[in-house]
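Omission of a single protein chain aside, the complex is shown with its protein chains in their original locations.
Our next item is subunit A:
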Amino acid sequence: MGATRRDRQAGEAAEQVARHSYGKLVAYLSARTRDIAGAEDALSEAFAAALAQWDADGIPANPEGWLLTVARRRMIDTARQRETRAGAADHLKLLADELREAGDGSDIPDERLRLMFACAHPAIDRQIRSPLILQTVLGFDAATIAGCYLVSPVTMGQRLVRAKTKIKQAGIAFRLPERAEMPERLDAVLEAIYAAFTEGWSDPAGTEQRRRELAHEALWLGRLVARLLPGEPEVLGLLALMLHLEARRCARRDHQGGYVPLDDQDPSKWDAMLIGEAEDILLGASHMGRIGRYQLEGAVQSAHAIRRFGRPPDWTVLATLYDALLTITGSPVVAINRAMVIAEARSPEEGLSVLCGVENDPRLSRYQPYWAARAELLARCGQAAAADQAYACAIRLEPDPSVRRFLQDRRERLPTASAVQPHARKLTFP
């Protein structure tokens, strides 16, 4: 019995360290050599050794340091095996320097932020930045990430290997950007984190455990960056944005699993704790006096969150926020949401005319929210026939069955040509 319990304790201790320190260990082990794959391999061998040895000898006082020492020895062994090659000598020297400096590993420098900047480097393919951060900082395996991003595990594995090879071979340093390049480089890191969040968010029913966890992991990453990089308001803006969206998770589906758009959600189902946290963070960001895309998006969600406290959103304020967002991003997605907000703040006709201003953007022809927004505004302007066609496009483009059902329902409720009248209900896309 005792052995079984010990066995379990060793496993739990290893899991605990893995959860809290995996990225820290990978980052530290690869910071100088840039050999992320080598660090991951050595670390996974160290975890395997830990399970066996902690089980027999008990859990060490400093499990993190223990793992670091074992992994580092493993990396040095691997480098020695290649010693005949001249390149390995430098590698070995770097590792030896590290070994001298780090002592027993009781105070491992946190290189995770530098690792994230390397993963989101402009020379790394944009699509792989987010998966790469999930793998290196959080220890997700390629198959899990592939499941989240709906690509085959083999393809995802190859892309991750390629990106890690590039970091190593092309000399992408683990360093913090200088002041002048910080905004752009930080934006790439934040974009990667937000991409992970939205992947997790795109399963609103929350039926897929893995995806819901992805949103939580993105929040964890957001908090980590906020802690490691205090004084950057955009980090706080992103964190507030994600917290606001997360607060509404339970309200996005009805009892039958049907899609509920933001304006029809029951605000009492929104998580007031998360909203409160988001508000505090956003306020802190605003005191730093440097506005940016994520703070504005956080502020948009904050303006909607006021419904949780029994007050209607101020559509004029929302329109102003979207004006600013459009200026900064030039994004067609922002332009669509801006049109919907203007429809509320002024009139459906004005909203529709703003939306028509972007209709020539080629990126929109296959973008479901554009067609749904267009259908909605046309319906509210009394143009039922045109609305019907736009709904048909939106339905064709929508992969989520419950959103498709929602759109079909809207389409069926359009008045027939003989009884045209403005549609009373409204619909916005946050």
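Basically, contacts are C-beta pairs under 8 Å (C-beta built on N, C-alpha and C of every residue); 3 or more make two chains touch, one makes a residue touch a chain; residues count from 1.
The rule is short, and it goes like this: contacts and distances are computed from a predicted model.
Entry comment: the absent subunit's protein name, as recorded by UniProt, is "YCII-related domain-containing protein", drawn from "YCII-related domain-containing protein", "Cbb3-type cytochrome oxidase assembly protein CcoS", "NADH-quinone oxidoreductase subunit K" or "ABC transporter ATP-binding protein".
Of the listed positions A:Q169, A:S268, A:S347 or A:S365, the one in contact with the omitted chain in the full complex is A:Q169.
Residue-wise, the contact with the chain that is not shown comes from A:A123, picked out of A:A123, A:M273 or A:A385. For subunit A, the residues in touch with the chain missing from this view are 86-87, 121, 123, 169-173, 175.
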